[in-house]
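The complex appears here without one of its protein chains, the remainder shown in place.
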Amino acid sequence: MTVRRNIFSYLMVAPALLLVLALGVYPMVDSLRLAMVQYDLMRLDTDGAPFVGFANFRTIFNDPRFLGAFLNTILFALIAVGAVTLLGLLIAQVLNLGFRGRGALRSLVLVPWVIPPVVASAIWMWVFQPERSPINQVLKAMGLIEGNIKFLTDAIHTIGPFSIPMMAVSAVRIWGGLPFVTVMILAGLQSIPQDIYESAEIDGAGAFHKFWYVTIPMLRATLAILVTLLFIGGIGHFEVNYIMTGGGPANLTNILAVMSYQQAFTQYRFDLAAAISSVILVLTSIVAAFYIRDRISHD
Amino acid sequence: MSKSLSRRGFLRLSGMAVAGATLAACGPAGAPTASTSGEGAAPDAAGKQIQYWTMTYADPEPYLEFARGKADQFREESGIEVQTEMINWANAAQTWLLVSQGGAHPDCADMYWLYSFSKLGGGKAGPMPITDYKDLYWPDLEDRFYEAGLQDVYWQGEFYGIPWRGDIRPLLYRVDMLEEAGFSGPPQTWEEITEAARATTKRDGPDTSVWGFELSSAVPVQQFMAYLWQAGGEYMTEDGETATIDTPEMRQSLQFMYDHLWTHETMPLEIMEKGHAPMDMFRAGQVAIVGQVSDSEGLTFDRDFPEMEGQWAFSVPAQGPVNRSSYSGAGYWGVLHGTQLVDECVQYIEFLSRDENMQEITEYIGRVSPNKKVMASPYWSDRPWKVAIVETLEHAHTSQHPSPAWGKLTATEPGAVLYDMYYEALIQQQPFDDVLARAQARAQEEMDKIEI
Partner (left out) sequence: MISQSLKNAQPRGRVKLTHNSVLQIAMRWLGRIVVALFAVGIVIFVLLPFYWMAKSSFQTNTEIIAIPPTWIPQSLTLEGYQRALTMIPFVRYLTNSMVIATATTVLSALLASSAAYVIARYPFPGATAILAIFLFTQLIPPITRVFPVYFLIKDLNLINTYPGATIAYISFSLPYAVLMLSGYFRNSYPVELEDAALIDGCTLFSVFWRIVLPISLPGIIAIATFTFLGAWNDFLWASLLLYQGQMKTLQVGLRDFIGEFGSFQRANAFMAACVMSTIPALVLFSLGQKNMVQGISAGAVKG
């Protein structure tokens, strides 16, 4: 019986496993292998692809832009994940309140989902164009600012690694992630039985206490996997930063994935790009390890 | 037996699913084989078939129709079928890179960046020389075409195809703004540019509502090149072996641009950032003079912004310390490695390169042609801007450089040698000496790495 079940299981898993191995694992491993060889498209015909050990890593660590990109990658991930989770929680709470028009509100929150990152970045670039920005127009009309804010190109007003372009690009990343997070948290909220809240209310718990001591603990499992996935995605993120600023101005919005892409497709250095991807892999593996450890201690 | 049923049931299901997907492919998509690799599709009864790729010009879909029309004419004449496909500019770099690495490719195409893609292809993929065909099909090549255009189709002594579209960059300016500031005509020298720019720049509190001078309508790095040439400088020696970046001419051109950014404040600091759109700014009244503008803008003005008629004009680029160099690029029709149908491809290129066809093409897309007869035709003299373009052709300076590393050096992204150099010097205000020394060393390193 067990043998039969196992055979059945293997058959059921086989197609999916095969596809993922062929188009997921093999390309990943192949591209990581490039981190240890010299793979310069301009020298392939003369040099081939000789093994070079850690030379590629030394090269990228010495690149003056690497440190900034590394730091920014983590900062962007923290800001985007933190903000989108917080906003998602608040929005989901509001949606769960049960008021007229909440169906419409819920549909509206999903709108960023139907606009793909490539298109969204292009549109947001228009919105952030200083002279043509509705945001600047409104702020000026309210008298809050005198000159136009240069959302994507201001390299002057910075506090450490934080800058206006970083905030603007983060806003777009948060905007894009909001539907997914809100839906997930909303689903989690709706699976919390109402009687727990009722008992809490009887004991005199106010809104904040209900939120902090009932909602959050009950959402724990949901939040754990959500934040994990968001972090992994956030660390490896590419599109928005690349399309909106290309990593500029002055390296302020540069992240590892953008740097990797530039090394590969404009400098033809697939080896350096692979080395940078390996650094991304290390970061995301740390996040994944945390999650797995958390799962094990909770199962 | 229940055991075999369960397995069979599932297999049946997956089989149906795969069949369904395949049917979906075969249905509305048409025969998949016709559009895959370019090893020349199977010859049909009427004759051979070649795959031809073109870039996108004017409006995409109508242009494709036009290109296919040409292919139809060719078929009537020769019996050879040409399947035309269009590549858009946003994906072009990626597509051609894949081609050079052995990816799916056509038999012949509208191509560019001959040197870099040749090197990347390593002689096995990418552009293929057709030197043997040159004398047979184009005996009077040097007479018919401008030298600058021909420079872009030779590499290492080999001939690669016919240059067909030029990319020349005249100066663009607001006639009304300059008049208002007291100038009767376009600036003729660098000093006049500075004067006119200072006079036309307008502030609005902490913002600037009009910028006197923009360098170019082109992407980063490309926007700077002509100014080095106008100062008499070059990026490398003619043999492509030595970088000539750390030179007095480079310093002079850098200083000119630096002053506009920081001393006169007539140029926005965003000139190298993504999203910077000088032509949008010009058309919205934010810019008075643009030093080097793509010739394609002429047709765009006529077609899409007729209400600006009389407000704008082209002129020959202003005289720098040494000359009036204008950036000049070209696309060419060429053949690719891996094709089995070289004869047929060359025939198609010959067809396209006939004077009457080149004339038709130029009139359709409004771009200059390296064909002398075409540029002498009435079409190129019926509007003032066209006259200015023809004048500018005399100052063309090719953008192709002999080292295959050129493509890398001039990439429009951070990390590329020239991008970093210009950014550090002009935007980040680092001392020229340090910046140029670094850039010279890096450029030389890149050029040395590559064996030609």
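Each chain carries a letter (A and B) given by its place in the written order, and its residues are counted from 1.
The criterion applied here is as follows: a contact is a pair of C-beta atoms (placed from the backbone, for glycine too) under 8 Å apart; a residue touches a chain by one contact, two chains touch by 3 or more.
Quantities reported herein were computed from a predicted structural model and do not represent experimental measurements.
Visitor: Looking at the full complex, which residue from B:Gln286, B:Asn323, B:Ser377 or B:Thr398 touches the chain that isn't shown here?
Guide: B:Gln286
Visitor: Of the residues B:Ala218, B:Met375 or B:Leu418, which one touches the chain left out of the display?
Guide: B:Ala218
Visitor: For the chain left out of this view, which of B:Tyr137, B:Tyr258 or B:Phe305 touches it?
Guide: Answering carefully, the residue with contact to the hidden chain is B:Phe305.
Visitor: For chain B, which positions touch the chain that isn't shown here?
Guide: 2-3, 5-7, 9-10, 13-14, 17, 20-22, 24-25, 28-30, 32-33, 35-37, 55-56, 59-62, 64, 85-91, 94-95, 98, 101-104, 209, 217-219, 277, 279-280, 283-286, 294, 296, 300, 304-305, 307
Visitor: Considering the whole complex, not just the chains shown, which residues of chain A touch the missing one?
Guide: For chain A, the residues touching the absent chain are 4-6, 8-10, 12-13, 15-17, 19-28, 30-32, 87, 90-91, 94, 97, 105-120, 122-124, 126-127, 131-134, 137, 175, 178, 180, 183-184, 186-191, 196, 199-200, 203-207, 209-210, 213-214, 217, 221-222, 224-226, 229, 232, 236-239, 257, 260-261, 264, 270, 273-274, 277, 280-281, 284-285, 288, 295.
The rule we apply is simple: only the chains that are shown with their structure count from here on.
Visitor: So, what's the distance in Å between the C-alpha centres of chain B and chain A?
Guide: About 35 Å separates the centre of chain A from that of chain B.
Visitor: Along chain A, where are the residues that touch chain B in the complex?
Guide: Per the touch definition, chain A meets chain B at residues 4, 7-8, 11-12, 15, 40-46, 65, 125, 128-131, 146-148, 150, 152-153, 155, 243-251, 254, 259, 262-263, 265-268.
Visitor: Okay, in this complex, where on chain B does chain A touch?
Guide: 3, 6-7, 10, 14, 93-94, 97, 100-101, 119-120, 122-124, 205-207, 269-270, 272-275, 284, 286, 404-405, 408, 411-416, 423, 427-428, 449-451
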